[in-house]
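Below is one structure, written out as structure tokens, with a few remarks after it.
Removed from the display is one protein chain of the complex; every other protein chain stays in position.
Letters A, B and C name the chains as they come in the text, with residue numbers starting at 1 for each one.
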Amino acid sequence: MSAPAFLEMSDIRKSFGTIPVLQRVSFSLRKGEVHALMGGNGAGKSTLMKILTGVYTKDSGTIRIDGQPIDLHDTSAAERAGIAMIFQEFSLVPTLTVAQNIWLKREPRLSGTPFINNSEMVRRSRALLEELGVDIDPETPVGSLSVGFMQIVEIAKALSKNARILVMDEPTSSLSEAETEALFDLVAKLKRSGISIVYISHRMAEILTICDRVTVMRDGQTVLTDDCADMTVEQIVEAMLGRGNTASFEWHDRGPRPDAAPILQVRNLRLPTRVNDVTFDIRPGEIVGLAGLMGSGRTEIAETIFGRRAPVSGEVIFAGQPVRGQFDAIDRGIALVPEDRRKMGLVLEHSVKDNVLLPNLARFTRNFLVQDAEALKTVNRTIRDLSIKTDGPDKLARLLSGGNQQKIVIGKWLARDPRLLILDEPTIGVDIGAKSEIVATIRAMADRGMAVLVISSELEELMAISDRILVLHAGRIAQKMNRRDVASEEELHHAIQGHHIQPSRVVHA
Amino acid sequence: MQSKATISSRPASFMPDFQWRNYVVYIFFVAVLGFFAVTIGDKGFLTMMNLFNIARTTAMITVIAVAMTFVISSGELDLSVGSTAALAALTGALVMQAGFAWPIAVVAAIGSGLVVGSLNGFFVTVIGIPSFLVTLGMMQFVRGFDMRVTYTNPVSIADKTFNALFGSGKFFGIPSLLIWSVVIALIGHIVLKYTGFGREILATGGNRQAAEYSGVKTRRVKFMVFLLSGAAAALAGLLYSGMMQTARFNFGEGAELMAIAAVILGGTSLFGGKGTILGTFAGSLLIGTINNGLIIMGLDVSEQMMVAGGIIILAVAFGKKPGA
Amino acid sequence: MQSKATISSRPASFMPDFQWRNYVVYIFFVAVLGFFAVTIGDKGFLTMMNLFNIARTTAMITVIAVAMTFVISSGELDLSVGSTAALAALTGALVMQAGFAWPIAVVAAIGSGLVVGSLNGFFVTVIGIPSFLVTLGMMQFVRGFDMRVTYTNPVSIADKTFNALFGSGKFFGIPSLLIWSVVIALIGHIVLKYTGFGREILATGGNRQAAEYSGVKTRRVKFMVFLLSGAAAALAGLLYSGMMQTARFNFGEGAELMAIAAVILGGTSLFGGKGTILGTFAGSLLIGTINNGLIIMGLDVSEQMMVAGGIIILAVAFGKKPGA
Partner (left out) sequence: EIAADIQHPLWYTEPSAKTMEIAAMDSIDGVVVSDGQRGEPGFPAADLKLTDEQIEKVRAGKFTVAISMGWLGDDWASQQLIGLKETFEKLGIEVVAETNANWDDAKQIADLETIAVLKPDLLVSIPLNGQTTAQAYKAIEEAGTKVVFIDQAVEGMNPGEDYAAIISSDNLALGMYLADALAESLGGKGDVAAMYFANDFYVTNLRYEGFIARVMAKYPDINVVAAVGHNNPNKGQEVADGVLARYPTLNGMYASWSIPAMGAVTSATVAGRTPDDFKIVNENFDQIVALNMAQDGFIAGISSQRPYDQGVAEATVGALALLGEETPSYVVVPPLKVTRANLPDAYKTIYRIDLPTEMTEALSQ
């Protein structure tokens, strides 16, 4: 511990109501380091960092920058202190454009006037986005972007602040490899220029590649701070989950699937702009992964199967019948865990219980009345099974930590026992422990005959879950491969980029 | 921690003390009742008759407000309720004048409300026009229609059964208007709180997209809600006409604002997703009680307005923690 | 699949065809103008005087609606504007009657609007009461106050300069009321679109929490917006009184609904986060033009209401893709 701490947070306490969330947490950050902040869902990582950025006010404890105590009572105080944050739940205004969001409160002015220079703002945004390696029109409203792109806007916004301390709360949760790599390059560049970075992530693989030090939190306390060089993933996971609770997030070969007739047949699907001709099948009990670049149209395919989008041509046949719209799809047992939990997955102002119940109302309704007592059992089981950290089923979804919110979205569909489960970025923000439990649950359900389509930008995840992987490239399924034939993430990565590898292994499904 | 950061970190409509606020309307209702009981209890305020009167005169607003709670919970607004009430009242009265029996008139009246409701629902859910505009236009259109149909003349209702049932009658000593409003409020309460439809309404208003992804047919839900609102407005129209034994084109003017006020006062969020029928009922009674009490106190109209306006604000301010 | 699912895949307030819808109000305005020009152009509709009349009689609504666009964009509502206009008109008239010069009266009148605005702002942002309730209560309170102060009597204004400036005067052949509304709309447009404050309003209404995270002081923004609304209502009050050379307690009754209608018609979302002043201006003119044209057409009152109501709905329906 040679370098002096640039930022010192010591003995930070914070409770919401009577519930303590942070109990004497200490955290330090050196100049120019990348410091990973790890911990299970609900451990208090986001809360700690929101205290640093003035969103929440601590109950007690001190914060020092360069040895000087500092009062970060609101977001502008933090900004003045040179602290910027990429928020997990996105601090973007959906009705404003990308450029307007990035420069909110800091808009460039027409020189000598109080008026905003809109074209300059757009120009600067474009430059920033280019640096991040994406092509987003700065004048599109943020509300119409997919989550991945929103995340990039959020990153661009934080970067544009030229902060001394940059907090990244799961910045890559919706990004795919290419964008993640671009981000890492940027992180390295920032680091070189002396900026200190707090990096929160549940993606184990990336942590050790970029961080200098790691701090692990558990249940509102710091349990470990150490140099990354000395650490292994296993050690971190053990610190996060507690001794003896090691989680395995590894692929099992479930063996060849019984030769059943496909339950889902996608035929020559053509969707506006990105998808040209997509054909594939899924059989009952099979877990199929769909890989592709960001914006390659995976979400659009998922939504088309779910009946929410109309194809330009082609068809989706489920259990022998074409899908006639979303409600037909749901009625017949198709479920979709959407990629944007806040927008599409949850009624944030409703309780955990109401959210879990929503797709299952019909099941618990007798004589027009919802049987709440009976329903509560299911809800409690879901909370237990997915280890959702909540004070109770009546807590508002909004007040849960990011990962726990995601678990509700998955849980509410699992409770319905679907025949085809489509998971679009299912484990965004979910900690490693819960991830492996979720994967285990899904496997168990697949063993009982549920078909699964998984979309993920996290190759590790795709590799861990899928029996079969489809690669979407240039609007077509460029490759179909059996998981057991894919040796490494590297290989898959190449396939996604459009390199046809080892064509001999392509299976005919 | 200062309360400041807590508040400012979430939108104003979703206060954490929402639970507590829900009770404020009841507490305030009791407080207002208590205040009047002490100050003007001896001037007739506390008589059974007067208390019944409060319930009776608020019955129409209550009925409309119950359905309005559904509409607002689903994230929409219905401004056409007042003129729809008049339409239904006129329809019923004209059908009776034409010699039909009152049950037929009632069916026709409710039918007219359903027609307006389904038009609103159509424009909002199928065409996708903001409900504020649709129902504002409808409010004018229907009011114009009401005028046209009757040349602005009142239509009197002679049917004694009808007038007793929907107006000044009593059952077991309880005014029928009170019974109507209690029954409608109860049904509304059960539907909103204990049925799948109620949950779907709240989910639709809370996050329409998420509700859709969960299989809620949000268009159908909204359409139904407008139908219900039309039917409730029509019932209110029948109550107006039963009470006055007459139907007139200008019944229910301003009822939409009164009803919305009752709903919001009761603790329902104007932005949808949260609704409480019992709060609405209390809100409606609170408004009625204030109006009644101030008249008995002998305040003149301008004073009544000032005090009533002030109380509405204070009633809610009261439930807030100081400085929060 | 049907277009049905496509629409519902996005929240109502974030229509991608919003851009197109923004123009609908202009297109429709032109269409309505054209229609009247053809049908009743020879009956005087097209005279300069009549066109000026439309602009003049909508001036108050326009001024109120410009500020209302700010209020609605920030995610709030202000129902107290009508009675505030009357308050300011009375304040100005009484100050002039007391012998002060008109500039002092104007300052006093605007001051009275600012007082109401700051009270609204206080209750909404500091105490945290929904603005619908606060301003509804305020609307009643202020109206009662207006009545009380003047015993409901009108107060006449003798000052010629004042009456010319705020009422029936012309400058370079252009009615002063038209100038007022154009100037206010222009300023509003620039502020909303090209200043940091305007951006902060939109951010606050679009997602209050996100705005706070970005350092926007959303309470201050909302407070300011209510202040502005109070001031604009006061100016509208002065215009009413200048036009009538009199002030009366019942000025501006119903102005709040008219103004909100103009705002929504113009394409601003009732849910906040999106606002267009030019649309509001066009919306206000559209309403005024319809009212004017229908009278010249010789429709009777009930027909006028039906047609005007229908047009409001159709104006927006028109901008929707068929079936979408």
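Definition applied: a residue touches a chain if its C-beta (ideal position, glycine included) is under 8 Å from a C-beta of that chain, and two chains touch if they have at least 3 such contacts.
As the structure is a computational prediction, the values presented were derived from the model and not from experiment.
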In the full complex, displayed partners of the excluded chain: B, C
From C:97, C:118 or C:250, residue that would touch the chain that is not displayed: C:250
Identified contact with the non-displayed chain, of C:49, C:98, C:174 or C:187: C:49
Selected from C:71, C:147, C:192 or C:270 as touching the chain missing from the view: C:147
Sites on subunit B contacted by the missing partner chain, in the whole complex: 40, 43-45, 47, 49-50, 52-54, 56-57, 147, 151-154, 156, 158, 167-168, 175, 243-246, 248-251, 253-254, 291-292, 295-296, 298, 300-302
Touching residues (missing chain, whole complex) on subunit C: 43-45, 47, 49-50, 53, 56-57, 60, 147-148, 151-154, 156, 167-168, 240, 243-246, 248, 250-254, 288, 291-292, 295-296, 298, 300-301
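The definition used in the following text is that only the chains that are shown with their structure count from here on.
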Centre distance in Å when subunit B and subunit C are each reduced to the mean of their C-alpha atoms: 27
Multi-partner residues of subunit A (each touching 2 or more other chains): 55, 74, 308, 326, 343
Residues within subunit B bordering two or more other chains: 8-10, 209, 212
Residue ranges of subunit B touching subunit A (in the complex, touch as defined): 1-2, 4-6, 8-10, 14, 16, 190, 194-197, 199-200, 202-203, 206-207, 209-217, 273-274
Subunit A residues touching subunit B - in the complex, by the definition given at the top: 14, 17, 54-59, 73-74, 308, 326-327, 330-331, 336, 338, 343-350, 354, 357-359, 361-362, 365, 368-370, 372, 398, 412
Contact set on subunit C toward subunit B in their complex: 4, 7-12, 15, 75, 77, 79, 123-124, 126-130, 132-134, 136-148, 152, 208-209, 212, 218-219, 257, 260-261, 264-265, 269-271, 301-313, 316-317, 320, 323-324
